[in-house]
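Would you mind keeping the following structure in view while I ask a few things?
Left out: one protein chain. Kept in place: all the others.
Chain IDs A, B and C follow the sequence of writing; residue 1 opens each chain.
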Amino acid sequence: MAHAIDPHAGAHGHPAHDHHHGHDHHDQEEMKTFGFWLFLITDVILFGTLFATFVVLRLNTAGGPTGGELIELPGIIASTFILLTSSFTSGIALLEMNRGNKKGLIVWLIITALLGASFIYLEVTEFIHLVHEGATIGTSAYWSAFFTLVGTHGLHVSVGLVWMTALIIQLSRRGITPVTKRKVNIISLYWHFLDVVWIFVFTIVYLMGVM
Amino acid sequence: MWHKIKDFSSEFFVTGDPLILGAQVSIAITLVAIVFTLTYFKKWRWLWTEWLTTVDHKRIGIMYIIASILMLFRGGVDALLMRVQLAAPQLEFLHADHYNAIFTTHGVIMILFMAMPLMFGLFNIVVPLQIGARDVAFPFLNSLSFWMFFFGAMLFNVSFIIGGSPDAGWLAYPPLSELSGSPGVGQDFYIWGIQISGIGSLATGINFVVTILKMRAPGMKLMQMPMFSWSVLSSCVTIMFAFPILTVTLFLLFLDRYLGAHFFTLDGGGNPMMYINLIWMWGHPEVYIVILPAFGIFSEIVATFSKKKLFGYKSMVFALMSISFFSFFTWAHHFFTMGSGANVNAFFAITTMLIAIPTGVKVFNWLFTMYRGKLSFPTPMLWTIAFIPCFVVGGMTGVLLSVAPADFQFHNSYFLIAHFHQVLIGGVVFGYFAGLYYWWPKMFGFRLHEGLGKWAFWFWNIGFYVCFMPQYALGLMGMTRRFNEYDFDMGWQPLNVVSTVGAFLMGLAFIFQVWQIAHSIKFLKKETSGDAWDGRTLEWSIPSPAPMYNFARTPVVTSQDDWWEKKQRRLRGEAELPEVAAAEKAPLEPIHMPRNSGIPFIMSTCWFVAGFGFVWDWKWMIVLGLAGVIISMLARSFSYNTDYYIPVDEIERTEAAARGAH
Amino acid sequence: MANHNAHSGHGGHEGGHGSLKSYVIGFILSIVLTIIPLVAVMNDMFSKQVTTVLILVMAILQFAVQLLFFMHIRDEKKPRFNLIALIFGLVIMLTIVAGSIWIMTYNAVAS
């Protein structure tokens, strides 16, 4: 990513260049991005385990309501498209950043965050609705798995929102530097990842639930 | 008022048992003594700036090792108590509930708070030095990992005097570990203690994968990396994929207990068997996580003390990687007797046996490294040689267990106990001891007393066989694990007595080790060459203990066993290779270093507070702790002044001092 | 030199790629891939089995779209540690899910 600004980019790793400040940072930031990628893969496993639990317990409703009975698809469809769009807008933010447009970057990040916030709003509304219908985490194994899986995804999105806000503040203070650039790259990776997870939540929990 | 306090404290503190009272008193005395010493010698500031906030991988490594030795002591005392209880039929030494708590804490502490941190300690000390790096990839995260482990372990250990220990077995099968089976707070301490330290382990896993893949010295190809670093890579890859499963599993159990969810409960459609399925998906890879680095250590030591190149480097690498891959496909061998049908059992029996193949290849490669070598036997090598027969036999009994229909007879018996102690002690403990003895001079700059080390070695070995061989026999006599007492007429007593004697021999061995360390510190025998064993890899090319920045100039690597080759060239009087010579003659440059930070310590303390709050369900404390965690994270995100440069003249001074010590 | 090889990081930001065009294509594809299963499920177009397979396939395609067009997994330089790690992760993840389902079918509780 620092290629654009680092004239020595071709020579990383060569001892003679170790002192070069920009270069040093370049490697460091790249390493952090790689580390974050690995973290995302551990998150894949984490969600995989939650999915496995959900699938295994999906029939154990203990006489209580089933998912198909209570899920209201329209809201879910809306949140799905919202999240898809926010994945797209976070990509646009990245493009703006690569063009060196700080303002565009911040604006698109704000749009992404707002979309994310409305996703969370819809999810909270849905949960409240479900609780009113008598489905809580303690209702049955099915609902335990449901709330945990969907809720863990929601928690991830919420963390992403806090983080994005912090990042927007940092960007407005410091502008586009190798460090903030890496941070934006990372958060957009995270955001795309959450979108992917949601697609599977949408398919396996909701679509299959109402089938 | 007074009454209230009394009621509260009788629930809060564990009371009524003289053993525990004694422990409480001695813990209190120790704490007071520590506080007093630190204050008296005005060491608080030193403690904070030099240790608690350090991000130096070598210091973090040392802290890991100290913590793990303390945990070995506690786990060992637990073991000795159990062995005393089992020495005679129907002994009234420990009550059932007390015994149950002891084997639970023994298992958890030994594996999660002894083996894991000892392993991480060695990772930290050795890996950056071995691959020619200045630190790990993420020094801040590394410090965070350590403190998460430390406070997780403390949270778990606190249950001993506050609230009561968990007593549902080291893997806490529900429904016994649910509120219905364990209404007390012990199980919550278990969940949060392991959860918090587990997150630290996960971070360490990622950290070292990145370190190894991205921070190798220029020229060091993956296929030239020292075998220990390879084993760390395989172990950390396994951590990355296994630990998230543990996180989820414990989290689900927590939801059951705390929010009344129904994942593993008896009622509400919960299925306890799902927990067993999930926990072993982590639990099985976990045992390979701890054994793989031991394999790496043995590989280093065997080559060093045979004065010979490691045999079959490529197949060693391949074996390591395939073990960590296959470890994810065998978990069901821990519950062959769950009645999942012949298809499941047959599949998992086969996958389990497959692991014997790469493991066997490693054994042969070690043997053929020694073959045509020139063997010498200082303590690290002794442990290595003792390891081979012990682990081979333990592995073989593992293969016997993997024969599914036969496991119906072995399962949960002392045969199993003997198997896993043989691989855990003969493999993991021997391996880490070997590593500890081997790298001790590098860590501290002085040598350990060899004579006392040999006494310890023999006592450990003899004690081990005396303790655990009879347990195979006991298993075949039908003695099941987790029995706190047995009847006279089973005829189990004689062998149990033998086993107890063996356990105490190991206890003696441990005392020898403590003595050895104390003795060596007192009669400090400085190790000044930096190359205590005529080693082969990069860590031996720098002074002991390594300076803070490790390498004054980034080394350039041209071959496997690079340091050895370089020494050979020198011996032969050859000129240095041009690229190496160029790098060595290059002028010193300021070194980029990470700054110390108090955030990891503070953030982990906050996790401890939150965990403690969850255990007792004190909402204010939970909120306080979690808020602290979030603030720490944001504080980190907003701090940009996280590194600095060591100026050239300071490097020159340090190097001169190190050389001067020659 | 190792660091030359090791230098690979995640793509997605190395100049040329990550164009607006690729984001737009990705976005459109992901919308389409969401609508197809929705329509299939809402209108009960196929048998249960067919629908299940269909929507799972769509989800996987959608995943591929995000990976290729948004996360730029293609642009990684060699050695492709990101891709290797991802594949390994997915294999383990599938093992967890499929293995659990397989084992637990024989241990379902009466409920």
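As a convention for this text, a contact is a pair of C-beta atoms (placed from the backbone, for glycine too) under 8 Å apart; a residue touches a chain by one contact, two chains touch by 3 or more.
Heads up, the rule we're going with is that contacts and distances are computed from a predicted model.
When the unshown chain is looked up in UniProt, the name that turns up among "Quinol oxidase subunit 2", "Hydrogenase maturation factor", "Amino acid/amide ABC transporter membrane protein 1 (HAAT family)" or "Na+/H+ antiporter subunit C" is "Quinol oxidase subunit 2".
Displayed chains that the missing chain touches over the full complex: A, B, C (touch as defined at the top). Across B:Pro117, B:Gly152, B:Pro175 or B:Pro226, the residue that sits in touch with the chain not pictured is B:Pro175.
The residue touching the chain not shown here, chosen from B:Phe8, B:Trp46, B:Phe364 or B:Phe638, is B:Phe364. Only one residue from B:Ala96, B:Met223, B:Ala627 or B:Ala657 touches the chain missing from this view: B:Ala96. Mapped onto chain A, the interface with the missing chain covers residues 59, 61-64, 140. Taking the complete complex into account, residues 96-97, 100, 168-169, 173, 175-176, 180-181, 266-269, 271-273, 306-315, 335, 337-346, 349-350, 353-354, 356-357, 360-361, 363-365, 367-377, 385, 388-389, 392-393, 396, 399-400, 402-409, 411-413, 451, 458, 462, 466, 469-470, 473, 475-478, 480-487, 490-491, 494-495, 497-498, 501 of chain B touch the chain not shown. Counting the whole complex, the residues of chain C in touch with the unshown chain are 105-111.
Here is the rule we use: only the chains that are shown with their structure count from here on.
Across A-B and B-C, the chain pair carrying more C-beta contacts is A-B. Centre-to-centre separation of chain A and chain C, using mean CA positions: 14 Å.
With centres taken as mean Cα positions, chain B sits 33 Å from chain A. Centre to centre, using the average C-alpha position, chain B and chain C are separated by 35 Å.
Looking at chain C, one finds that residues 1-3, 6, 81, 88-89, 92, 96, 100, 104, 108-109, 111 touch two or more other chains. Each of the following residues of chain A touches two or more other chains: 13-14, 27, 30-31, 34, 38, 41-42, 45, 49, 52-53, 56, 60-62, 141.
Within the complex formed with chain B, the chain C residues making contact are 1-3, 5-6, 81, 88-89, 92, 95-96, 99-100, 102-104, 106-109, 111. Per the touch definition, chain B reaches chain C in the complex via residues 213-222, 237, 241, 245, 269-271, 273-274, 277-278, 281, 325, 328-329, 331-332, 338-341, 344, 557.
Chain contact summary for the complex, chain A toward chain C: residues 1, 3-4, 12-14, 27, 30-31, 33-34, 37-38, 41-42, 44-45, 47-49, 51-53, 55-56, 59-62, 73, 77, 80-81, 84-85, 87-88, 91-92, 94-95, 98, 141, 181, 185, 188-189, 192-193, 195-196, 199-200, 202-204, 207-208, 210-211.
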